[in-house]
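Missing here: one protein chain of the complex. Every other protein chain is in place.
A, B and C label the chains in the order they appear, each numbered from 1.
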Amino acid sequence: MAKTAKRTKPTQKARANSKSINGVDVEDWLTMYQQMVRIRHFEERVNGLYTAAKMPGLAHLYIGEEAIAVGVCSALNSDDYITSTHRGHGHCIAKGAEVDIMFAELLGKAAGYCQGKGGSMHIADQKNGNLGANAIVGGSAGIAIGAAFSAKRLGTGQVAVCFFGEGALGQGLMYETMNLAQLWKLPVIFVCENNQYNEYTHFSETAAGQIVERGRAFGIHAEELDGQDIRVVYEAALRLVERARKGEGPAFLMCHTYRYHGHHVGDIDRAYYRKKEEEKDWVENRDPIVIFGDWIIKQKLSDRSVLDSISSEVKAEVERGAQFALDAPYPDASEVDTNVYA
Amino acid sequence: MAKTAKRTKPTQKARANSKSINGVDVEDWLTMYQQMVRIRHFEERVNGLYTAAKMPGLAHLYIGEEAIAVGVCSALNSDDYITSTHRGHGHCIAKGAEVDIMFAELLGKAAGYCQGKGGSMHIADQKNGNLGANAIVGGSAGIAIGAAFSAKRLGTGQVAVCFFGEGALGQGLMYETMNLAQLWKLPVIFVCENNQYNEYTHFSETAAGQIVERGRAFGIHAEELDGQDIRVVYEAALRLVERARKGEGPAFLMCHTYRYHGHHVGDIDRAYYRKKEEEKDWVENRDPIVIFGDWIIKQKLSDRSVLDSISSEVKAEVERGAQFALDAPYPDASEVDTNVYA
Amino acid sequence: MSTPNSQSNGTGRVITMGQAIREALAEEMRRDPNVFVLGEDVAEAGTAFKVLKGLVEEFGTDRVIDSPISEPGITGLGVGAAMTGMRPVIDIMFGDFITLTMDQMVNQAAKIHYMSGGKLKVPMVLRTTMGASRRSAAQHSQSLHAWFSHVPGLKVVIPSTPYDAKGLLKTAIRDDNPVAFFEDKMMYQLKGEVPEEEYTIPFGVADIKREGSDITIVATSSMVQVALAAAEKLAGIGISAEVVDPRTTFPLDKETLIESAKKTSRAIVVDEGYERYGVTAELASVIADGAFYYLDAPVKRMGAMDVPIPFSPALEDLTIQTADTVFEMAKTVCGRI
Partner (left out) sequence: MSTPNSQSNGTGRVITMGQAIREALAEEMRRDPNVFVLGEDVAEAGTAFKVLKGLVEEFGTDRVIDSPISEPGITGLGVGAAMTGMRPVIDIMFGDFITLTMDQMVNQAAKIHYMSGGKLKVPMVLRTTMGASRRSAAQHSQSLHAWFSHVPGLKVVIPSTPYDAKGLLKTAIRDDNPVAFFEDKMMYQLKGEVPEEEYTIPFGVADIKREGSDITIVATSSMVQVALAAAEKLAGIGISAEVVDPRTTFPLDKETLIESAKKTSRAIVVDEGYERYGVTAELASVIADGAFYYLDAPVKRMGAMDVPIPFSPALEDLTIQTADTVFEMAKTVCGRI
């Protein structure tokens, strides 16, 4: 299994022998950068596999939203929990998964994280605390508060993050779980990835009022921020995770973002629901990797060539991972009715 | 069918030839008073029937909350819609139902509003716009916005009121429907009857944050008021109904109130979840009928003897209604499988 | 209204199942201004399956309405609107999401007419999908029509051809009761003859999709094509199979099922729902009871494998019945091993 790059969790305090900005080590900023780039390359390869008819089913790409998954997960420990969505590859990578095993899952191969039984929409990586993607919009909110409940009851100090798209705010379960979380001060953070669209419908047609108020209505601490700037996301996540760990209860974080591609890989003609210019504006002016890379260079934490080599290394890793998965065998037919019951 | 008392809907403007306070005719204030007393006597008789083992099943009494149903329904036209709850007798009477037919329903008799098929928890009176009590907590919110949707689409000018207990705020459906109502500016008013308890649990243990914020989170106009004072309820209802009728959208009205009796008629020993003194305080100091009666007298709209005779007339009507129902036949066995399909 | 024979109605006009469904909706919306469509991405997108593409252009966003992702809420809105004069058609994208509508459909829609002693009614349609083999994994592949079929007050339609889909959907929209309409998402491209002239198909009338004399294969929705393919193969070895499609699980045309089994003396039931406690159980037990004295072999059930539907193509294809598995079972039941 390919593991080319060191992926240490950024620590929260500066180390003496290392240049640090905002209390974060340079290596850690670079690790975050690498993770974002890893997601980007992974997703582009997924798109390629789909286009080449090498991937069964569909996939929902995370490209454009990388700063959120990486910013939030970089504030978590490896044993903290996350629950993810149909658009879950980014969360999975950000929480520490290996791309080769992920590709295997996406191709329905036995070597995949779920033996090929789950696929893109159900990828889970329990070793790194990823309790799974979920193909029911909003469906994982109960799992997230349940994990937070366990953490609190067992006194482990773990925190749970519930990632969800703004479309999930249509689901009543979100409100039931926010109420429960706040009532019992559960260590859970609701991270709303507002990429502006529920499938093919703009969120302004589906969400009345101000989204952050949905959290505040339950007395939950809520913030709204630019999801394209990982420094902003990371800083907020660190604070809120810390707060939750100390027993101060849940938080709601609403991040503005954008998905560059279609709702899923097959959603090519998008003009009927969003303008090309809008897409162009986000891609050209608000790309999270560009914003972060430029800042790194401006701060002289590193230079372009280092960033470029991170990118090419990761790209090679991703390519090896895809190849591994393409070559891997399908599960044996006898697997079809195993794991139905534990 | 007993119809002893004239029950005209109070009009919103003062008539020239009639003493009026706050723009409401004296007769209309007295009609409201009469309706509150009718509910009170009806519910006491229901309790008596239960205690005497003459009523099948259970019933949830509305005693103590009369000002809300009457205050709100007095602001509605007869063809406006309401949806009601398991604690629905008050709404049913306030919307214009006859007590004899109601008693027949509660006793499972063929003469009942639903031919005895529905009972206390499903009583409906479509002629007066009552779309039914509902035994699923929060379960009628969809029906309420659906009725409002019809009204808007058909251009009828009708308004729908969704009555619900504060316990229903635990149900995700409430939030889904508030979002839809506000998105599409549906003429619906969400009336929260906060009687402090979800069955045997105080609402502070089940609801995080401030309840009115639950409406505001969706951009819905929300108000909080004293549900024991019908003048306050009525005034607010008039305004909000008017607003909804004009197409200005939904509203959320949270009324503080208290149920004097148990959660249902069988809930006798309540000390483990609420103090006798608390009950006593509401009954003695915040009774909606006493508050209203005292005001009527103080304003010299009427005097005690008139109020007393309203009460005794209504009491006799209720007694005749109960007797009618006790004497009425059960549905024929052949009715068991009719009305399954329309 | 006439109900021309479904196999070959002689019009020569061939359209897809998706087109047939859109036609049915468009015709009913023209006929009755109170019919409207509500669901996620139904308007400009024309649903995730593009089945309704074009509808919003004719009827506008007031009648083809994009909703938030609120299955319980929109179903509830449908119930209330139906009670007050409208005829809602609620679109639930994947049949797996009916889990979210169960309270509104079962505790509200199904019971309101009865609970009100017949005074209120709920003329609404819930359109949704079913069917696996789309590599959509466990939460986007189920065929959960057995649940609604269990519930008094609901009617359940599971069409298998463009012709049936159109005629039955028009009937569903005109019905005064809540009707659940399940469309196999793999069949939207299936083509079949559909006449230009208007028609409806009554509920509770099974359709014999192929006549035969040696064995009865009762099949629903997606499994009808599978059964027809199996029947063709069976003909090759001299077994004459009759393929019967109930078309509605409720009302159920028990008589046609039983008569066919009496005639052939052998029966198999095939459905894409999970096998246990599913539609095959009801159909099999109806036949086993009604044709008891005529049967030469036990009625065999063939549902989907009782496992969550796996993503991997290598596994998913093993979970649903195919022309081959039905062929083999029919051979066995006919004592040809």
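The working rule: contacts are C-beta pairs under 8 Å (C-beta built on N, C-alpha and C of every residue); 3 or more make two chains touch, one makes a residue touch a chain.
Please read these numbers as outputs of a predicted model, since none were measured by experiment.
Contacts of the undrawn chain with the visible chains, over the full complex, involve A, B, C. If you put the hidden chain back, the residue from B:R38, B:H60, B:K109 or B:R216 that touches it is B:K109. Touching the missing chain, out of C:D32, C:E255, C:D289 or C:D324, is residue C:D289. The residue touching the chain not shown here, chosen from C:D96, C:D214, C:E259 or C:E316, is C:D96. Taking the whole complex into account, subunit A touches the unshown chain at residues 81, 83, 112-118, 122, 124, 126, 131-132, 134, 136, 139-151, 153-154, 160, 172-173, 176-177, 179-180, 183, 338-342.
Within subunit C, the residues in touch with the undisplayed chain are 96-97, 99-100, 102-103, 106-107, 110-111, 114-115, 137-139, 146-147, 149-153, 249-250, 252, 273-274, 276-282, 284-285, 288-290, 292, 295, 297-301, 306-308, 310. Mapped onto subunit B, the interface with the missing chain covers residues 56-58, 108-109, 114-122, 134-139, 167-172, 198-201, 205-207, 272-273, 330-331, 333, 335-337, 340.
Here, only the chains that are shown with their structure count from here on.
At the far end from subunit C, in terms of centres built from Cα atoms, lies B. Of all the chains shown, the one with its CA centroid nearest the global CA centroid is C.
Centroids of subunit A and subunit C (each the mean of its C-alpha atoms) stand 38 Å apart. Look at where the CA atoms of subunit B average out and do the same for subunit C: the two points lie 42 Å apart. Counting partner chains per residue, subunit C has residues 67-68, 70, 72-73 touching two or more of them. Of all residues in subunit A, those that touch two or more other chains are 169-172, 205-207.
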